[in-house]
Every structure is written in structure tokens, then in C-alpha cells.
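Take a look at the structure below.
Every protein chain except one is present and positioned as in the full complex.
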Amino acid sequence: MRIGSAKESYIADEALFATRTQWVWFALLLASLVLFPFVSNLYWLYLACLVSINVISATGLNILTGFTGQVSLGHAAFMGVGAYTVAWLDNNAQTPFYLNLLAAAGVTTAVGLVAGLPSLRVKGLYLAIATIAASFILQFVFINWESVTRGTRGINIEPPEIMGIVLDNPDTFYWMVVPIMVVMVLLAANLFRTRVGRAFIAIRDRDISASVLGISLPAYKLMSFAIASFYAGIAGGLYAYFMGSINPESFPLLMSIFFLAAIIVGGMGTILGGILGAIFMTLTPEVLRYGVDLASPFIDEPGAVLSPVRTIVFGALIVGFLLFEPHGLAEIWRRIRRFFHLWPFRT
Amino acid sequence: MSVLELEGISLGFGGVQALSGVDLAVEEGTITAVIGPNGAGKTSLFNVISGFYRPQQGRVLLEGRNLTRLRPPRRASLGLGRTFQNIALFRGMTVLDNVKLGAHVRMRTGVFSAMWYLGAARREEARVREEIEREVFDFLEIDHIRRHPVAALPYGLQKRVELARALAMRPKILMLDEPVAGMNREEKEDMARFILDVKEEWGITVLMVEHDMGMVMDISDRVHVLNFGQVIASGEPAVVQKNPGVIQAYLGSGDVNSLRERLMGESA
Amino acid sequence: LAEEKNDIVIGGSMPLTGPFAFAGIQFNRGLRDYMEWLNEQGGIEGRKVRYVAEDTGYEPDQSVAVFRRITSRENVSFYFGDSTAFHQTINRELDRRDIMMTGASFASELNDTERYPLQFMHGPDYSEQVAILLRHIAEEDPGARVAFIYSDTEFGRDPISAGRETAEELGLEVAARIVTPPGAADISSAALELRRARPDYAIFHGYILAPIPDFIRRARQMGMETRFMGTYYSMDQSIIDEMGEAADGFMGVMPYRYFYEEDAGESELMRAIHERNDEYQTIYYIQAWVAGSMMAQIARETLARGEPLKGSRMRASMEGLDEVDTGGVIGVPVRFRGNSLPVGRIYRADVEAGRMVPVSDWIDLD
Amino acid sequence: MDWLFFIEVSLAGIGAGSLYALTAIAFVLIYKATRVINLAIGEMLMVGAYLFFALGAGWSLSWWLAIPMALVGGGLLGMLLERGVIRPMLGENPISVFMVTIGLGSILVGTVELIWTSAPRSLPGFMPDEAIFIGEAFIAPNTFWGFVIAAVVIALFLLLFRFWRGGVALRATASDQGAAWAMGINVPAVYSLAWGLAGMIAAGSGILLGAMSGVSPEMAMFGLTVLVVVIVGGLDSVFGALLAGLLIGWMESVVGVYLGGEYEHLVTFILLMLVLLVRPWGLFGSHEIERL
Partner (left out) sequence: MSESILGISNIEVVYGHTVQVLRGLSLEVPRGGIVALLGSNGAGKSTTLKAVSNLLSLENGELSAGRIEFDGKPTAGTAPHQLVRAGLCHVMEGRRVFEDLSVEENLVAATYARTGREQATRKDFNLVYEYFPRLHERRRALAGYLSGGEQQMLAIGRALLARPKLMLLDEPSLGLSPVLVEDIFSIIARINREQGVAMLLVEQNANVALALADYGYIMESGRVVIDGSPEKLLGDDDVREFYLGMAGAGGEMKSYREVKHYKRRKRWLS
């Protein structure tokens, strides 16, 4: 409940940031994104870039899985398609980087549409498993289509260049990837203010009654797959540029699970959830690393427990959130906000 | 004039013949009730009309247009609105979003304009929002709950939201599957009033399935009786009510007092 | 702290956990011990050497993260990597930061001075390892039939096409190429395929242990007389401990001396290793010493030329080396060809003696 | 065509397939009773193998002691997972439960790596070592004995589901736990039983698999193929699991030999896609009821 926010028009009521405070927050957030490079070191910038790429990808998966209810375990493979498109163009057709990125998104969208076809026949868990199959088939293509992918040897990508500046380091890359991330997130947020986004949610909640309400299931399911793949393509393309080299093992099933975990932990079906989840899941290993550093006086060979502990924590986060906080970090965030909103008048 | 006509609809599931050769016409501007024993095929008939089931035979005509080959979404956009026997709201959404979804078929925004949310998309959202507020929420007296998630609402209100959603479609014909099942008398009275107003103020033709005979007899203009997938009687409520076949198959004694005596007899 | 500034820093992305941990832990210990020993000897040109490493779990993205983390805090001159994918991914960054790198990967792909000018291998690449094996076969048994058994991974596929060409050149017949899917559980049908091909020799590549024992056991059950061979990463002593009887006669290529080798005394590094350790040390531990000593040597040479410890300069001095000092761990004088040292010896598992025994001379692919 | 060779390859494939089938039955059991798609089945199998490894190699118990203990351990693990994680998720949407099992899988793998590291290990041998010939066709002894053991267990379960009233109880519980409970079925016990039994079977398959190709955390990947098997066979059909297991085992084997090992998984997943498109509920599964 908010005091003194009577809307003057329905347009205002439908706005993304309804109140002045929200606008202020958004501006502050943008400002801190701008200031961040000036106060952090390269390593933190590296993480920031990685987080941004993951936010894009997770947001895409959230549209498909969180909002439309189509579980996909092939998201990483779609990113792979984007990455290989960029890599191939970079090595074979000296096209500029933004064209490559758009092409990556385009190709991935096309592949995503095909991979989404099973969703017209099957749903729920069956679909999830069909996407595992799709991801294995893509993996097979990455490995065996040697003339394009160089097979298991992997393929190198030159860093992108904008107006003569080579973005070969996080401190420059940051200025490219963060704005893209912000735009992609805003686009996704807009989507769910309109009929298209609502139709997605309707399909998630009850697909047959959605269809009787005039929502064409095949069209919207495929649309959702297409949008998610578009995001995956952009993220994959950026990933290829950022890493500078990719191979078929860069996009394993585990990575798809990672993104699924990110949206679970963040909160399925909220834009904020995708963002928070991607940030949280990308940074958790870092926190663990510090934790293990702290614990080093007490255990011998602390380095050697890090990776199993990471695996365990990864699983425990999925289980824990689903058990105790099924709406994820986004819900925790809302609760915090509510608390401070009414503070000191608690309800 | 009939808005909706069914011609020779037959529908079977494996061994079960749910509908066989049903002919039925719904006159414009009426409340038409379909009654019949459980399992007679009423819900199946609705499902055939909205396109969820494909009949083996027969045609569905809406304002003379053959719908038989169309899929459910297309039929909805041509003006078939409906509510469901078991509430089928989108439980993850608020009342407002549920109702907005009803207006889905009347909106045009595509993905691209949706994502940029500029100009046309923005205007369309605002327009629909305003219409819903003005016409639907006000009418059904649910404006106070527009921001509530539907899953938490009491049953009666959920039914009302479902009606609101169907109205937001601005359908030519509104199909209600047991709109007052599970309600007490008081709530039934509210719902009856809404249904009458839908007909009278909105000018929408209503086709409804209902087992509450009191209500069916009071508010409907025409009644069709279905039994074992066949129409066994049609006509004015008062006439149908006296049809011995209908009484035997469906209505029973219909008299509380005689029932009471019967029950007393049973339990004596 | 001023002193620390002058240190020569060697960074490492170490697979202390994950499927490669058995080697990673040894690399880590080996490098640590070697640096300690080196500092006891007075460091490099009076400068102390410091070794900084973190676990990667053998995940390339973690390796990259560790690299970023270490290089953002330290002025790194050398780096030790853990997987081919990491070596490839980080290459651009190496060039940018002018850091020299070696590591656990002997991928043929990396043996390309144009693409990977700042990387080197302290042994033969996988194709060269297979070539050494084939060379030995061709000598022992001219015209023999050879089968390749490899896993369907980047690691497994690496030397296969080159291996076929080499075999043809040497007049050997490639009787079969048998691919096993990654993480394969059951190799029954692959074993049948092997039996049908009836090769004289079968070379495994792309595995650590499983499914090698299974293959050998089944071949015995089917009464085959094929001799089995492996490449570097399946040649540690542990294969005898794990496989028991079945390991007898298993052969493979090894560029370094084993810990228990009699003529260990000839070698300075082996002596140092023995001083520090009473128990058996794995070949990975020894490998780390070799890697360390080569880094030290390159650094020494560069400093001697009066140049800074920058990758490009170090590359030049590395190429200038007429003979690489391996502290005697590699039994013959070697020098870089491309990014690798294409030298090795064939060893055979002697289960009764409980150790690996050399069955060939040092083979230099030249 | 070399028919003897083809037969040998087929037998080897069917032998491997029997393990798929056995593990698939653990999966089906859980699904039948609790409607949970258990993606952690591969990990449960792996834990079973490690338990046997720990008891047999670590504590050097003899195999006839170590195997029952590992089986019991697997059963207890199943019950523990059910009690601790699955039961609190009762009534949540199936997708959440499915993802919980992914999380569980991760926890199990991490724990195994923490305790035993991820180095591959070999199990103490317990199966006869003499080569077996059917006619002239050779079968590896552990494939053969693995097949025999799996076949016996599967047959037992087929009989159980046919003639035991409990089968109805399992399915009733899966269909609507609330109603089943209100019908006098001890729902918590059914849950524990299903998971316990499944854990036991999974551990058994783990031991058999480990005896063939050693144990390592990578074994968990076996679960993925099992997933394909159950989907192809129909999630709730024991018979389907059996047939699909053998079919896929055989197919992988033949494809691996005649096309090359890199095609094994590809063909499996293409088969999966085809089945999903033609019969989404699997070859023998039952159709989900959907009404308005």
C-alpha cells in the first residue's frame, strides 16, 4: 500500500515506473552503472561483463520458462548457435560486429523456432526433455560440422571494434555490453505490459482456456521460443566476443541448468527475477571463493574443496529456493521494499 | 434470427457417443439454456462450439458463417465468449490482467511494437484499460479487487471475474457453463441479475448450461434438453418443464415437499 | 612489500578438483615445491619467485575467472593453464598482457607458433606422442596393424587424423578407429569391434583410466593378443595400482623419467625431487618440476639478455635456446620445435615388478 | 554382412539395455507413485556405486556383505530424499518438483566429489570371469550376469504390479494424494516405499554398471539416457521401460559399431524426438487426461 500515489490517468497507472521515486531509483541505477568502471578493477569489470551477458540470457529464458511456462534445457545450446554464428562471420566475412551480433540473433531465432516445434505437440516435462534432445543434437552439429565450427578444436574470434576502439578488455567491453543489457531488459519488461506478454502468461497458467480466449497457442508458443532464442543469440554472440574463443564444450547442458537455476533463484516470471538470479548465480562462486579463503586456516588444502562445495551450493540453492522461497529473490526484494515503504509503520 | 446454429453435431470418444446429431439454434438477444442429465453432453457441446473438440459430423454456424474448420482462437475472435464448468482463470495473474486477456482478441499490438511500447501499443493498452474499468469492473462490481491475485479470491468472486473476462471480449454470444454451481441462494441471485443485465444492457446473446432449475426457469427465454447426446425437447421453459420425458430423465419430482417426504420415508 | 614487487610471479589455474584433479593436485604440489627449491637456490638472478594459483574444478570458465583474478592483482610473468579450452580462450589475453604460458594441455592445436606465440609445451603434443608410439611400433613390427580407440571429446579426437597419416607414412595399417561416446558406460560393442579388427596394437587416447581396463580385460577374455598402448595421461604408475594384473604389458609414451628410475642420479632435478620426497611421486609432479625449470630457464635467459620479463621478449629468448635444460628429466638433449618438445620414450607396465620399465630409447621425432 | 558379429553386437547391446531398463524401473516406480520426474536418478545410481566402493574397497568387506549394505544404503538415501525434500514439495507444480530433483542431483554429485574426489575408481570384482558363449556368439561375462540380474528384478516388478493390490495404491496416490489419503491409503508410507525401493534398484544398477566400467561422478550421465528410455517407453509403464531400455541399448550398440561411437547419443535423441512427435506419452504410457 502506498500513500499519496493516486494516478491521474490509466496511462500513468500502466507505466513501467509508476512513481517519481521509482524513476529516481532507475536513474540512480543507471548512474551507478556508468560510475562503476571508475571505481573497480579489471577483475570486477570482467565479472560485470559476464553478469551482463548472463542477465541477457537469463531474461530470455525467463520469458520462455518463467512467463510462458515452457521449460527449456537447451538454452545454452542456443547461445552456442549465436556464438558460432558470430565466430563464423568473424572468421569468414569481415562484417562489422553489430551486424554479426544481429545475424547471431537472427540465426538463433530461426534455430529456436525449429527447436520449439515439439512444444506444439508436447508440454511440461516432456518438452523439457525434448529440449535436452535438441541441445544434444546441436552439440553434435557443433562437434561434427567441422567446415564451419572447426570441430572440437574450437574457433577463435577477434575482439569487436567500434569506431576504431578495440573492445578487447573488460574496461572497454563494458561500455558495449551494459547498454545492450539495459535495452534488452527494458524491452522484455515492456513486453509484459502488453497483450503479447499477457498471452504468454496465460499459456503458462492454463493453456487450453487461453486458446478458447482467442490466443493461438502454436503462434504464441513459437513466438516465445523465438524471443528467448533471440536473447540467447545475442548473449551467445556477446559471449563469443568476450571470451575470444569457443568450442563445443563451451555450452554444456550444465550451463542450461545454470540459467534455469538462475531464474528459479531470482524468481520465475518476473523481469527482476531474471536479473537478480543471473547476478546472484554468477557471483556466488566468487563469494564462495572468499569464503574458502577465510576458512583456509581451518582446513588443509582449502582449494580442493571449492569446486565440490560450489556444486553442492548450486544444488542447494535450487532446492532451497524452491522449497522455502519459490518466488525467488524478487519476492525477497519486494518484501524488503514493503518493509521500508511502511517503515516505521509495520503491518 | 439465429446467431448460432448447430447442425447435426455428432461427437464420440472411443466407445462413448457424447453427442449424436444435435441440431440447435440460438436466437439473437435471448437467454437460451441447455439442460440435461449429467453426462448428457452439455459441456461437450460447448467444447464443440468453442472448437476445443472436433465433432465427427455436423457444422457450427455463427451468424451464418461456418466455423467447423476454425481453431478455438479464431472462433473466439469471431465473437464466442465463454466461462468454464471448473473455474479456469489464470491463477498467476491479477484480476485486471485476467480481464485484459479477455480483450486479447480485440487488440492488435504485435511483438515488435510491444517490446518498444511506443505509440500505438501504448494507446491501445490505455484504451482497453479504460473500457474495462468503465464497462466491466463497474458493471460487475469488482473494481475494488482489480489488483488482487485471482487465486486468493473466494469462489463466488472468481466466478464473477471469469464472467468479466468473457465480457471483455465483447462477444456476440456468451456461453456460461454452470454459472451458479456451488453458490448459495444469495450469490445465485447476484449472478442471475448480472446475466439478465448482460442480455438487456449489453445486448449479448447468452447460452448457458445450468442445473439450478429455479434459475433456469426464471431467467431463460428458451430451453433445450439434452439426453444421451440428443435433444429431447426444446421450447419455452414453462412448456419444457411439463414434458414428461424431461421430468423423467432430468427434473425428477422437482418438489421439495414430496422429496422431503420421500427422504423421511427412506430414513424412517 | 617492496621486495614482493620485485618477485617474479607465476600464476596458475589449477584443476585441484573435478575430473582432472588427480593430476592438478600434483601439478600444484610440484610447482610449489619447485619454486621453493628454486628460491632456496637463490631464485632467478637474485629475484624471488612466487607461485599463485587457485582451483578451477577443470571448468574453462572458472579457469578464465581465476586468470582474471590473479592477473588483476599481480604482475604475472608466467602462467600455468589446465585445459585446452582455457589455453585457447585466454590466448588473446596473453598477447595483450604479454604473459608467457605453459600448462597441462598437449593439444596439437596449440602447437602453432603463429596463433599461440606466447604458449609452449614442456613435452610432445598429442599427435607427437602418437607419432612416437607409431615410430616404436614400426621399428618393432614393421607393417603391423594398428587400431585407435579414442573418446569423442576434444581431448580424444586431437591426434587421430595426424596419427593416421603418420601410420601410413610409416607403412603401418590402420585396422580400426573406434570412438566411444563421452562418459560411455558400456564398451561391450566397441570391444567386439576391436576383436573384429584384430589389430596387433591398439592405441588409447582421450582417457585417463576407464574404460582402458575394461577393454583390456575383455580382449583377454576373447583371447586376443593385441598389445595396448596409451598416451601421456594414462601412463602414471597408478594405472598399475588400479588395474592390477590386467595392466601387465600395457605400454605408452612418456617424456619424463619416473620417480624410481635407477639412473635418476644423473639428473639434477630428480636428485632435488628425491631429496624432498621419500615416497613415490607421480609423473605429474615431475612434469610440474620440468615446467617450472623451463620457465626459470626462459626467465634467466631473458634477464641475461637485459630484457624485461615480457612475453614477446621471452619468446625470442626461448627460441634462442639451443638446448633446453630439463634438469636431466628428459634423458636426451632437446630443443623446441614449434611450441613443443617432441621427445619421449616407450615404457611398459611390469606388474610383477610393480613399476614402469623403459622398452625403448628416447625417441626424438626429427 | 557378418551375421555372427551382428548377433554379438546385438547381444552386447541388449545386455547394456537391461541396465537401462533396470534403472528406468526405479524411475518409473517413483513416477507411478509420486508423479515426480526424478532427474536425480543417475546421481542416485552413482551414490549406490560409491557406497559399494566405500564398503568393498575402503572397508574391504567381502562383496556379499558389501552389496546388500550398499543396496540398503541406496534405499535409505531414497527415503531420506523423499522425506527431506520431496514430501515438503507435495502439491507444488510438477515443474518445480522436477527442478528440485535437478538440484538434488547436483548436491549428490558435489557430496560424492567432496568425499571421494572425482578420480575414477574401479570396483572390487564380484562376478564370474569366464567368457560366455551362446552358440558361437561371445558375451562378456559381466554383461551377461548384469543382464540376468536385471532380468530377474524386472520380472519381479512386472509380477508385482500385475498381482499386487499395492499397484493400485501407488497409482491412486500418484493421481491425487489428498483423496488417496482420505481413502485410507497410507500416503507417506507409499512415498517412502516408492523412493526407498527406487533408491535400492538404482543402487543395484549402479553396482552393476560400476562393475563394468568403474565408478566416477560421470556415471550420473547414465541417468540422461535412462530419461530417454522412460519417455520412449512411457513414464508410467514398467513394461514400456523394459522394452525401451532393451531397444535403446541395442540401438546404441549397433549404431556405435556400424556408424561410429559419436552417433550413439545422437540416434538416441533423434529417436526420442520422433517418439515425442508421434506418441508424446510414449510407446506404452497412458495418455494424460485433459478436460475443460
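Per-chain residue numbering starts at 1, and chain names A, B, C and D are given in the order in which the chains are listed.
In this section, contacts are C-beta pairs under 8 Å (C-beta built on N, C-alpha and C of every residue); 3 or more make two chains touch, one makes a residue touch a chain.
These figures come from a predicted structure and were not determined experimentally.
Colleague: In the intact complex, which of the presented chains make contact with the chain not displayed?
Modeller: It touches the following shown chains in the full complex: B, D.
Colleague: Could you tell me which of B:A25, B:L61, B:L78 or B:A181 touches the chain that is not displayed?
Modeller: B:A181
Colleague: Quick one: say which of D:I185, D:I201, D:M221 or D:V275 touches the chain that got left out.
Modeller: In the complete complex, the chain left out is touched by residue D:I185.
Colleague: With the missing chain put back, which residues of chain D would touch it? List them for me.
Modeller: So the residues of chain D touching the unseen chain are 90-91, 165, 168-169, 171-172, 175-188, 286, 288-289, 291.
Colleague: What residues on chain B make contact with the chain left out of this view?
Modeller: Looking at chain B, the ones touching the missing chain are residues 13, 16, 35-40, 85, 154-156, 178, 181-190, 192-193, 196, 211, 213-215, 218-219, 249-254, 256, 259-260, 262-264, 266-268.
Going forward, only the chains that are shown with their structure count from here on.
Colleague: Count the C-beta pairs in contact for A-C and for A-D, then report the pair with the higher count.
Modeller: A-D
Colleague: Could you state the distance in Å from the CA-based centre of chain A to that of chain D?
Modeller: Comparing mean C-alpha positions, chain D is 33 Å from chain A.
Colleague: Taking the mean of the CA coordinates per chain, how far is chain B from chain C in Å?
Modeller: Averaging C-alpha atoms per chain gives centres 75 Å apart.
Colleague: Rounded to the nearest whole Å, what is the centre-to-centre distance of chain A and chain B, using the mean of the C-alpha atoms as each centre?
Modeller: It comes to 41 Å between the two C-alpha centres.
Colleague: In chain B, which residues are in touch with two or more of the other chains?
Modeller: Residue numbers touching two or more other chains: 52, 84, 88.
Colleague: For chain D, write out the residues touching at least two other chains, lowest number first.
Modeller: 113, 262, 265, 292
Colleague: Can you tell me which positions in chain D touch chain A when the two form their complex?
Modeller: 37, 85, 88-89, 92, 94-96, 98-100, 102-111, 113-114, 224, 227-228, 231, 262, 265-266, 269-270, 272-273, 276-277, 280, 290, 292
Colleague: Chain C touches which residues of chain A in the complex?
Modeller: 41-43, 46-47, 143, 151-154, 156, 159, 168-170, 243-250, 285-286, 289, 301, 303-308, 310
Colleague: With touch defined as at the start, can you tell me which chain C residues reach chain D in the complex?
Modeller: 17-19, 21-22, 152, 177-193, 195-196, 208-211, 213-214, 218, 221-222, 242-243
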